[in-house]
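Yeah, one chain of the complex is gone here, protein chain that is, but the others are all in their spots.
The block that comes next holds chain A.
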Amino acid sequence: MAASVDPLVVGRVIGDVLDMFIPTANMSVYFGPKHITNGCEIKPSAAVNPPRVIISGNSNELYTLVMTDPDAPSPSEPNMREWVHWIVVDIPGGTNPSKGKEILQYMEPRPPVGIHRYIFVLFRQNSPVGMMVQQPPSRANFSTRMFAGHLDLGLPVATVYFNAQKEPASRRR
């Protein structure tokens, strides 16, 4: 069934959003007590606040973090692929995104239809980016590849993704 055992390939993260890369950095993402593994299920109510992200590396390197949703508005008809939720640049290695410059404010996952994938992509920057990038005009139809090409970020160094679906409105008894 799966061509390769890499969960990013199986989940088509590599293919829809990214190109094949070799992970060179470690990134751990925590929503509250829950650690994100590839393909795990997170409730949108647990993801209201930005997650705690721990990036490896030494502090003279700068990183960029992007969080996107390639399945907007619905996985069967992704017209607005991708919907970008969060962009933070100039994060010093070994710290978290609060030390970086937030280009686009964090927006919580709100999948209207179906089960959406939410992807955290980490790039290593060659140089401080700060002034060169502004907020994208709209969150829809974002392209991570073009964003990385525009800022000359190259291939990602770490990626993780999770799934989320709309929670039923009424409390399940």
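What to note about this one:
Definition applied: contacts are C-beta pairs under 8 Å (C-beta built on N, C-alpha and C of every residue); 3 or more make two chains touch, one makes a residue touch a chain; residues count from 1.
Here, contacts and distances are computed from a predicted model.
Only one chain is not pictured, and the protein name UniProt records for it, out of "PIGS transamidase", "Large ribosomal subunit protein bL17c", "Ribonuclease P protein subunit p14" or "dolichyl-diphosphooligosaccharide--protein glycotransferase", is "Large ribosomal subunit protein bL17c".
The chain omitted from view is touched by exactly one of A:Val10, A:Ala25 or A:Leu151, namely A:Val10.
Of the candidate positions A:Ser74, A:Thr95, A:Gln125 or A:Ser143, contact with the unshown chain belongs to A:Ser74. Interface note: of A:Pro23, A:Gly114 or A:Pro136, the residue touching the hidden chain in the full complex is A:Gly114. Although one chain is not displayed, chain A still touches it through residues 1-2, 10-12, 39-41, 71, 74-77, 113-115, 163, 165.
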